[in-house]
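These notes concern the structure reproduced below.
All protein chains but one are shown at their positions in the complex.
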């Protein structure tokens, strides 16, 4: 699969959570994070408007996906019961939810040519995690 | 007071908290934040080593101040009982604690010429808050 | 006037314009710019909620001010007829319009304690301009 | 194709344009943008000087390519007549022009080992687009 | 090889060196650089803790690798005798040393599932170089 073109949009979310496992040290305590979220849409070709995806519409969909997560304690979310909500894991959750929306047509018929979605979560100025998947 | 020279060092902290008051909307729920913290030391003159403050030592003191706050739920901290731990408020807490350490000599005798300390907390790529005070 | 606390919010606008005067060289041609806009609100004290200004509300007001400017050719705007819409000048326009809104109560009664507003427009990764004024 | 090494250089351009199509909303009006441009050169191996490409020379070629685009209204450029000059499209234009120069020897004989060129255009702090191609 | 997940950590090093070859122009003189270093760990799957690698441990290993290079004149380092220590070359040195540590178990048994390591060295706000390799 060759994906030549890409578009990236950015937003953020702010959550509380705790992580289980000795590896996490003090992050086993209830704490929180701002994740600055970059979503990249990849495509082999541009559509008739000369775009991969409309930046405004992509931004709206990202905001909608993040609104179901932000300003929450993820330890209390039924979707994540018994799951370590690490930065890597959350990158996958966001990528999968955006992929579902593209497949459901939320970004328009043209967006069906999108070949892959990548998500990067910046958790501080010195650490980030990402997940990339085909559509 | 003229303060010509400055040195800034950066670190971060990750906390959970909730905010009380209608103005905060969804941030009234328990959530969290990464704060990327910039501390600026201001001085009228350089010391005999040609510095405002040793960057390594300043970084160590900042880390020490932040270690008493990070990976915690601020709603459970006795120091902040009944207090809205807004970004502005936390900037002041950090600036005051660093000022105390400078006054106590933790940054060395030469650091006593420092005239002011400013703290900026970046809570996302689109928002920050700060507090600046004389020593 | 001592202003200890500050809050900064960020947004952007995208405009076309041309500049008159030999000093501008090729920028005398019709071209354009993205301005990433930082607005800083300064205050001597926090209000009863422990904030300088509500970040959400400040962001909404900034977006509203920018919506009257963005996606336009400033050469055609009656407000700027015969005026060089330099980055410095636009920083003042935005600061003045936000100051008017604060004075009109758009940011709430508590926001009347805001002492100064500063605006910085980043026009590229290597240049920016700003304007700061009291309220 | 395995491309292990990369070098990236950055510059910017400032243009006016309008976009045709309902999807663009207010961006159908004449407006403009600053694009901060990152060009990445990829190679399987380093040359005899231990580089992918000379950063100074790469920077000069990028500046030369951008000088044919910057401080212009792209709606008036014959090269782009009837074309939507989206960020994605412009990334391809710049990548193709740099590829032509590499193939013509402008970056030196050694630069012929460059395997791919990628271009990212940052149009604001929250959106970018890119294009990557083999040589 | 499909590598879906990634984690990136950042640190920096400050070195002196000179480069031999006409292509380097004034950089043939003894000068220096700060390299802001991003190391990315890639993996097909998460481990039992839901991570690619522990961010704290990865940060410690990066610091350890950089401590053998920083605050030195690379022209005097036996390891680099007769070698042009370009940014590209140093990216490979750091990536290889981190790969060795992963293979030796320094990042834990779980880190053995890491499939690739990428290193990017930012040498200024306008130039960077990178190297990526499988494990």
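For clarity, chains are labelled A, B, C, D and E in written order, and residue numbers in each chain start from 1.
Rule of thumb we're sticking to: contacts are C-beta pairs under 8 Å (C-beta built on N, C-alpha and C of every residue); 3 or more make two chains touch, one makes a residue touch a chain.
On a predicted model such as this, the values are computed, not experimentally measured, just so you know.
**Q** Considering the whole complex, which of C:57, C:92 or C:113 touches the chain not shown?
**A** Missing-chain contact among the listed residues: C:92.
**Q** May I ask which residue of E:64, E:103 or E:124 touches the chain that does not appear here?
**A** Final answer for the missing-chain contact: E:124.
**Q** Please output the residues of subunit B touching the missing chain, sorted low to high.
**A** 4-11, 46, 49-52, 54-57, 59, 108
**Q** Touching the absent chain: which residues on subunit E qualify?
**A** 10, 12, 14-17, 26-27, 29-36, 70-73, 123-126
**Q** List the subunit C residues touching the unshown chain?
**A** 19, 21, 23-25, 83-89, 91-92, 120, 125-133
Here is the rule we go by: only the chains that are shown with their structure count from here on.
**Q** So which chains count as neighbours of both subunit B and subunit D?
**A** Neighbours common to subunit B and subunit D are A, C.
**Q** What is the minimum number of touch steps required to go from subunit A to subunit C?
**A** Minimum step count, subunit A to subunit C: 2.
**Q** Quick one: which of B-C, A-E or A-B reuses the C-D interface, over half of the residue-numbered contact pairs in common?
**A** Residue-number overlap above half with C-D among B-C, A-E or A-B: A-B.
**Q** How far is the middle of subunit C from the middle of subunit E, if each middle is the mean of its Cα atoms, in Å?
**A** Result: the chain centres lie 40 Å from each other.
**Q** Could you pull out the residues of subunit D that touch at least 2 other chains?
**A** As it turns out, subunit D has residues touching two or more other chains at 10, 125-126.
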